[in-house]
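Let me give you the structure first, and then I'll get to my questions.
All protein chains of the complex are present and in place, except for one that has been dropped.
All chains are identified by letter, namely A, B and C, in their written order; residue positions are counted from 1 within each chain.
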Amino acid sequence: MALLEVLDLQVRFDTADGLVQAVRGVSFAVESGHTLGIVGESGSGKSVSTQAAFGFARGAHVSGRALFEGRDLLAMSDRELRAVRGARVGMIFQDPLTSLHPMYRVGWQIVEAIRAHDRSVTKRAARSRAIELMARVGIPQPERRVDDYPHQFSGGMRQRVMIAMAMALTPSLLIADEPTTALDPTVQAQILELLRELKEDFGTAIIMITHDLGVIAEIADDVVVLYAGKIMEEAAVRDLFYHYHHPYTEGLMASLPSTGVRRGELVPIDGQPPSPIDPLPGCPFAPRCRYATAECTIEAPQLLEIPGEPRHRSACVLPRERAARQALRETRFAPATRDMVLDR
Amino acid sequence: MLTPPEAAAPHELGAPSDERGSHLSVRGARSIEGRSPWRLAFERLRRDRLSLVALGVILLIVLVAIFAPLIAKGTGHGVYTQYPTTGLTPTGLPRAPSSAFPLGTDDLGRTLLVRIAYGARVSLLVGVLATLMTVTIGAALGLVAGYFGKLVDTLIARAVDVMLSIPFLLFAIALASVVSVTPLHLGPLTLGKGIPIVVLVIGIFSWATVARIVRGQVIAIRSREYIEAARALGASSWRIIVFDVLPNVLPTIIVYATLLIPVSIVAEAALSYLGVGIPPPTADWGSMIADAQSYYQQAWWFLTFPSLALLMTTLAFNILGDGVRDAIDPRGTPFKS
Amino acid sequence: MLTFLARRLALGILVMWLVTVIVFIIFYIGPGSADVARALAGRDAPPSTVALIARRLLLDRPWYVQYGHFIWELLHGNLGFDYYHDEPVTTIVAQGIPITLSLIVGAAPIWLLIGVLTGMYSARHPRSFLDRSFTTFALAFYSTPTFVLGVLLILLLYYQLTIHGIALFPGSGFTPLTQNPFEWFRGLVLPWLTLALVAAATYTRLTRSSMLDVLGEDYVRTARAKGLSERRVVWRHALRAALTPILTQFGIDVGTLVGGTVITEQVFGLPGLGWTAVHSIEQQDLPVIIGIVIVASAAVVVANIVVDALYAFVDPRVRLH
Partner (left out) sequence: MTEPTLTGGPNGSLLKLEDIVKHFPVRTGSGLGRGQREVVHAVDGVSLAVSRGETLGLVGETGCGKSTLARVALRLLEVTEGRVVFDGVDLTALSARHLRAYRREMQMIFQDPYGSLNPRRRVGSIIGEPFAVHGVVARSQRRQAVQELMELVGLNPEHYNRFPAEFSGGQRQRIGVARALALRPKLLVCDEPVSALDVSIQAQIVNLLARLQKELQLTYLFIAHDLSVVRHLCDRIAVMYLGQLVEVGPVGEIDVEPRHPYTEALLSAVPVPDPDDAARRRRIVLSGDVPSPIDPPSGCRFRTRCPRARPICGEQVPPLEVRAGSGAGHLTACHFPLEPGDARAPVEIAPAPLLEEGHPC
């Protein structure tokens, strides 16, 4: 049984401009000890979906099911949900500066996380555990730094504090929401390395939410690609990078400067993502898709298995056989002949 | 590194609605003309029913102020005229509302309705003039201090500190008392008691807050990249202030001005209540309430109607001010005044 | 931390000095040299008094000598002499201070409590019925001029109750605390309410917005992610951060009130500083007004320094820089 299984999750917000459909029927599963990468651009619903599952999307209409260790999170009372958060699930976020309370010492904040779920732990024991954790996540001189305030740490060190806090009670799942986006490349490498180590040591499953396919390639076992609140494709990481099916995934790959031809033209996806208010019927990617046909704008394709590739599913009507797909690709995908399209 | 935050907060998801239209072929003439932030704010305000009611009340008060002489003519009672026989009881007390005196009379047997109508003139005039003065001085100093920084900023910031340390009412009282002994001569202008000095006093004491708010905003705006872009283009400081900084502080200034009008009206009424504002016999709500205080046991109307007029006016302006603020910055925080 | 306070103190002294300059300009230069003595002497003062003032304040000397004299006396705690009452101004000010302080001491906790509690509730349950009620009341009280509210309270809670035989509160007057604590309290309830209800409105609005901002902060999300109870999230994490602007405002308000209870004192006939100032005008008794203005300004300056010290105490980012 999967550690976390999200089924047909829908998240909607009421705004002044209308009903925002942030997540539209998303299902995915995380196995124990595995890393699931959720990748998508801004507004794709990648953060909202996990936050909603754990009761963070305040004021949102959430429906669907989110089975964590066999129990539905969305059906839990506040008290039950709190017992899960922090203890069974740890979370780290994009901006480690604003994610730590500026007015409390970091040690105090870690101690609070420990004692929130087990009052029997003495403050002294919790404190030495906090120091241990800080040492574990690579903070030098933890005995001294435990009494410092967040603003006295660098960005990378703050993220380490966040990780120490999230891992305090050795949760079975760590949700990392763009944990390296605000960090410099060399610090990002440190944090990714640390997450890999912790996963090995504690057997913690990780959900890595990111917009960076490089991070996904480095750390994920399985990947879910979100676009406009829907899953476009999901696969094991190698399948996704080497045998992607969905044109959106293809577009993302082609846009990347590091995989594209050096000094050549990158191949961007033309146009802009759709508005989340009153989404059009059909495949949300159809307006930007070079393979789109009239049928794509009428009905959204189902998320279906690719034959011969376990766990690989794609929501696109393109041929399921690789050869047929490749043939089509060659006829439609000729970047050199494409002129720049006005960005309307 | 700066990546747009994942749209967790619903308002961020609210993309302009015609972006969606751009994927369809229905791109009408409507999408070509941009929707200015001002027009969007105006449209939001138009949907805010409470604000519209407040606006209606304000318009009514303005009309009453403008047509006060007509009201006087209609009732047949002058604003200063005392009616010792019809307007006072045999024991010399004010008369209760009646067909002759719709809102009753005051302690001198004058008709309250007409005096309240005339009082609106003073309140609105002082409220608007004092606000204009405050906002002009405050915004100008705030802009200059915030944009140029350094010595100018230090000087203005200290001046603001001083002005905020001086208790307004006390100082207003002090100033009024000096003026009442020896009128102030400002060039051709002689300021004795009355509207000009009240406006001046309120203006002098309120600009500091405006300056401080504007300065804070300008400092925030100054660090925006569009200001740097303008500098990179070679635009002069004044051009940048007028075209890039001012339009972006203007919403704050407008919201603050709307909220400052009732504050000024109350300040004027308070000064008059204390006897250092508009001198009698000019009809003024503040001094009417002061006079009525001695008669609250015998003549409730004398106290009630001027109080209601004042309360309605300030309430209407405050509601409108809140509405304007919400319209200009839909997720803005309530204004601190 | 110490240098920070020293700098604030220096700034406070600078501000105080500028206040004296302004006072000097208004009272000693504004009226024109010929009229200063007459203005300070009070209404119907005999020419001998006017001459005495001119001599005492060195009015025949250049302005900077006069100013030096003025400052010199201030530094010695001498606020001047009240020729109308024939008493030092300090004596008169000293009589008013306990009354004004009594007003502040009672009103401040009331408005802080009402404002913060309603504001917090509103922020936690935005758009709920109670939130709407609180914000409506806040707007109403915020729009009510102090003297209108005071007079209304007298009318309802004093007059209406009294004529119906329930004499809960007196309509006016002040009993010193040392003389009779109960009477002191009874006499001040209505003035306290007057001051507090108007001020509380500001605090409801301020707390609500400040709290709403903080509840949207990332560290509040972190606190929830730790599995903390909502009560702990709100009281330990959110309120701690939301309190800073509230405390700032509170310090400033309390400081300003030393010279800002004028109207309440006037409405309820409490002879505090403000009342004294207003009545000094009727007698054109300027020295008293000068004295009160300086004392009240000093109170604001001191309150500002206290607020900044408190700020540094509450927020480690200020303290450690």
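Heads up, the rule we're going with is that contacts are C-beta pairs under 8 Å (C-beta built on N, C-alpha and C of every residue); 3 or more make two chains touch, one makes a residue touch a chain.
Values in this document were obtained by computation on a predicted structure and should not be read as measured data.
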| item | value |
| --- | --- |
| Which of B:V114, B:V160, B:A176 or B:A230 contacts the chain that the document leaves out | B:A230 |
| Residue of C:A10, C:I25, C:V65 or C:L168 in touch with the missing chain, whole complex considered | C:A10 |
| Selected from B:G56, B:G74, B:G92 or B:P247 as touching the chain missing from the view | B:P247 |
| Missing-partner contacts on subunit B, residue numbers | 1-4, 15-16, 18-19, 32-37, 224-226, 228-235, 239, 243-244, 247-248, 250 |
| For subunit A, residues in touch with the removed chain | 41-42, 140-141, 145, 152-157, 184-190, 192-193, 211-218, 237-238, 241, 251-260, 262-263, 265-270, 272-273, 340-344 |
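Criterion: only the chains that are shown with their structure count from here on.
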| item | value |
| --- | --- |
| Centroid-based (C-alpha) most distant chain relative to subunit C | A |
| Comparison of B-C and A-C by number of C-beta pairs in contact, larger one | B-C |
| Whole-Å separation of chain centres (CA-atom averages), subunit A against subunit B | 50 |
| Whole-Å gap separating subunit B and subunit C, where each centre is the average of the chain's CA atoms | 23 |
| Centroid distance [mean C-alpha coordinates] between subunit C and subunit A, Å | 53 |
| Residues within subunit B bordering two or more other chains | none |
| Touching two or more other chains - residue numbers and ranges from subunit C | none |
| Complex contact set, residues of subunit B against subunit C | 9, 158-159, 161-162, 164-171, 173-178, 180-182, 184, 262, 266, 269-270, 273-276, 286, 289-290, 293, 296-297, 300, 303, 307, 310-311, 314-315, 317-319, 322, 333-337 |
| For the subunit A and subunit C complex, residues of the former touching the latter | 54, 56, 78, 82-87, 90-91, 93, 95, 98-104, 112-113, 116-117, 149, 151-152, 162, 165-166 |
| Subunit A contact footprint on subunit C (complex, rising order) | 217-219, 221-230, 232, 237, 240-241, 314-317, 320 |
